[in-house]
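Here the complex is missing one protein chain, while the rest keep their positions.
A and B are the chain letters, set down in written order, and residue numbers restart from 1 in every chain.
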Amino acid sequence: MADGMDVLPLGLWLDLLGTFVFGVSGAMLAVRRRLDAFGITVLALAAALSGGMIRDLALGATPPAAFEDPRYLIAALGSALCVFFGHRLIARLGKPVMVLDALGLGLFAVAGCRKALLFGLDPLPAIILGIMTAVGGGALRDLLVSDVPRVLREEVYALAALVGATLVVAGAALEAHEAWTAAVGVAAALLIRIVSVWRGWHAPRAPGS
Amino acid sequence: MADGMDVLPLGLWLDLLGTFVFGVSGAMLAVRRRLDAFGITVLALAAALSGGMIRDLALGATPPAAFEDPRYLIAALGSALCVFFGHRLIARLGKPVMVLDALGLGLFAVAGCRKALLFGLDPLPAIILGIMTAVGGGALRDLLVSDVPRVLREEVYALAALVGATLVVAGAALEAHEAWTAAVGVAAALLIRIVSVWRGWHAPRAPGS
Partner (left out) sequence: MADGMDVLPLGLWLDLLGTFVFGVSGAMLAVRRRLDAFGITVLALAAALSGGMIRDLALGATPPAAFEDPRYLIAALGSALCVFFGHRLIARLGKPVMVLDALGLGLFAVAGCRKALLFGLDPLPAIILGIMTAVGGGALRDLLVSDVPRVLREEVYALAALVGATLVVAGAALEAHEAWTAAVGVAAALLIRIVSVWRGWHAPRAPGS
């Protein structure tokens, strides 16, 4: 049931929070690799903005939101600034890159899938675009420092994004409350990802490999 | 000579076959690296879909075909599934990643060049876009597992795509039968690539390097 709440603000909300959180994950990785202030900024921007840009380019929504709305850049640059001065505090969270990455994963999976549905994509492509939005920024971040991206290396990573995006499609089909649907999608992706790391869940390997 | 056959079905044909074949090459590489079911799916999707997406984004054909037509996703996901259960069978082909990669290279070089011509690009840019379509998916696949992409590492790789795409341009200029032109282009690229690996052909290095 639509509730008179404007659709875009919720999407913007998810986008900006995801941008900030992924930006922090990129900047923390840069600090851990002992990069300088510019390396921190570049890795924060790459992690924060590239998932959403891939999504907007794929939807033909050019220029991407990150270039039209200054709040995206402010969120990404703000994340670099927070990490530059506060990285020791953030590091005390324990596995901060993993947890922030998991939250960003959920936020972007939901935001990407919602925007794809708004642009008229069918459910399956919308889910795939949600996953691409969610994993794109983190994959570029990892590639830039020559890591094999988390999405390949770690178990149950793509699954978390898949579940978040699928809940958005299900919510839309059931005409559920949009903000609740989004919250449930983000929470499900975050939980699946964190519990899978914590409990060491493994996805099956191909038989005989 | 145009023959009343609709242009798009042939292009779709080439695209879907290339998508499946590249998907298998990505999934086989993932199995060889002992990635889990999600890693296999992600690498299959990346190899299968990114070349065509680069092409469609460059042509301004958004959303990319892979998001509009569910058959692309089915082909890519199907390739992951086939490999998950059948990788030992496929591995008996001998050098399966190389052979499938060569077939996908030819299919995408031809499909990319044809679509570029349909969108009104000039011959030289159409050839370059054909090569980008052909090498893009494989390059991303290799980058994601931290390999130097085949297109740089291995001899005569880009040449095979170049020949396939050039034959499409020549066929269009001569108004040759479209399906035959496509078949000749794919076969030429496949043959050049496989023979070059088999015979150890080398492209020249820069003098004195």
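The working rule: contacts are C-beta pairs under 8 Å (C-beta built on N, C-alpha and C of every residue); 3 or more make two chains touch, one makes a residue touch a chain.
In this text, all values refer to a predicted model and were calculated from it rather than measured experimentally.
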{"item": "Contact with the hidden chain (one of B:Leu12, B:Leu118, B:Val151 or B:Val197)", "value": "B:Val151"}
{"item": "Hidden partner chain, residues of chain A it touches", "value": "30-32, 34-43, 45, 53, 57, 60, 62-64, 66-68, 70, 73, 83-85, 87-88, 143-146"}
{"item": "Those residues of chain B which, in the complete complex, touch the missing chain", "value": "57-60, 116, 119, 121-122, 124-125, 128-129, 135, 139, 143, 146-149, 151-153, 155-159, 202-209"}
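Note that only the chains that are shown with their structure count from here on.
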{"item": "Centre distance in Å when chain A and chain B are each reduced to the mean of their C-alpha atoms", "value": "29"}
